[in-house]
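A protein chain is absent from this complex, but the other protein chains hold their places.
Here is subunit A:
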Amino acid sequence: MVDKNIYQADRETAWCPGCGNFPLRTALADALAELDLKPEEITMYTGIGQAAKMPHYIKVNGFNGLHGRSLPPSIGMRVANPEMTVIVESGDGCSYGEGGNHILHNIRRNPDIIHLVHDNQIYGLTKGQASPTSLEELRTPVQTHGVNAEPLNPVEFAVGMKASFVARSSVGDREHLKEMIKEAKKHKGYALIDIFQPCVSFNKINTYQWYNKRVYKLEDHDPTDHAAAMKVAQEFGDKIPIGIIYREEKPTFRDRIPYLKDKALVDRDVEVEDLKFLIDEFK
C-alpha cells in the first residue's frame, strides 16, 4: 500500500464548504492507496463542472477536457497503454446530459475503465438548474414549476444496457464508496459507479439526510443475475439500494482487437522506411 498522502488529496479546492465532493475525494485517495497505485500509474479524464475539477485536487495524470466529453479521450489510453489505470470522473450533467451519447456507446465498447459519476441531481457550477437525474418536483430558476421530464435512473439504464459493472454508492458511507472503487478497479471492463453526493448549495431536496434515510446496503444479491439486477436497479424511492448491482465478465474493448495482444501502442516505434511497402499497392 502506498502512502495516501502521495495523492495530495488535501489541496485547496473551489468546492463549497460541506460539498459532497470532499468525502468522495478522500474515499478515492484511500482506495487508490490501498490498490497500491502510484500517481503516474493513474490517468483521470474529466469534463467540466465542479466534480470535473478533481484532477486539480488530487495528484494523478489528468485530461481535464470539455463538458460532456470525459469518456471519449479515455479510450485512447486503453489502446496506448494497457497497464495504466483509467478513471473517468464527472458530474451527472456532464456524464448523463451533455455526454449521454458517449456513455451509451462506451457501455457497448466495454473499455477497461472506472467511471465515477458524482450524482448530486442538480447542476452546481451553473448555479442550480435541473440535471438529467433531478426529481420532477425540483424547482429551479429555469424549472420554475418543476422539471418537464422524468428523472433518469442511471443504474437502471446501465443495467438495462448490460454494462459490465454497475454499482451505486453514497458519500454518506465513505467506507462503502472506497470498497466500490476498489471493486471497480478489479473488474476488467467498463465499471460505472453512480455516487450520491449532495450539493449543499443548490439542491435542497436531495440532502445528506435525504440520502441517508433512503440508502441501504445490498445483501444477498447476486449481481451476476441480470433479472435480479434489473429489479434492484429499478428500486428508487423510499428505499434505494447501494452496492454492486450488476457484474458480468465479458470481452473488453481491447479484447476485441486481438492483434493488439499485450502490446502498448505508445511503444510503437516506426520509421518511414518500415512503412514504405504501403506505397507498392498503388503501383
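The rule is simple: contacts are C-beta pairs under 8 Å (C-beta built on N, C-alpha and C of every residue); 3 or more make two chains touch, one makes a residue touch a chain; residues count from 1.
Following the convention adopted for this analysis, contacts and distances are computed from a predicted model.
*Asks:* Hey, which one's the missing chain according to UniProt: "2-oxoglutarate ferredoxin oxidoreductase subunit alpha", "Na(+)/H(+) antiporter subunit B", "Cytochrome c-type biogenesis protein" or "ABC transporter permease subunit"?
*Replies:* Hidden chain, UniProt protein name: "2-oxoglutarate ferredoxin oxidoreductase subunit alpha".
*Asks:* Taking the entire complex into account, which one of A:V60, A:A130 or A:I181 touches the absent chain?
*Replies:* The single option touching the absent chain is A:V60.
*Asks:* Using the touch definition from the top, which of A:A9, A:A29, A:A51 or A:M77 touches the missing chain?
*Replies:* Touching the chain that is not displayed is residue A:M77.
*Asks:* Per the definition of touch given earlier, which of A:E41, A:D222 or A:E248 contacts the omitted chain?
*Replies:* Of these options, the touching residue for the absent chain is A:E41.
*Asks:* What is the set of subunit A residues that contact the non-displayed chain in the whole complex?
*Replies:* 14, 38-41, 43, 45, 48, 53, 55-56, 59-66, 69, 72-77, 79-81, 83-84, 101-102, 104-105, 257, 259-260, 263, 265-266, 268, 270-273, 275-276, 278-279, 282-283
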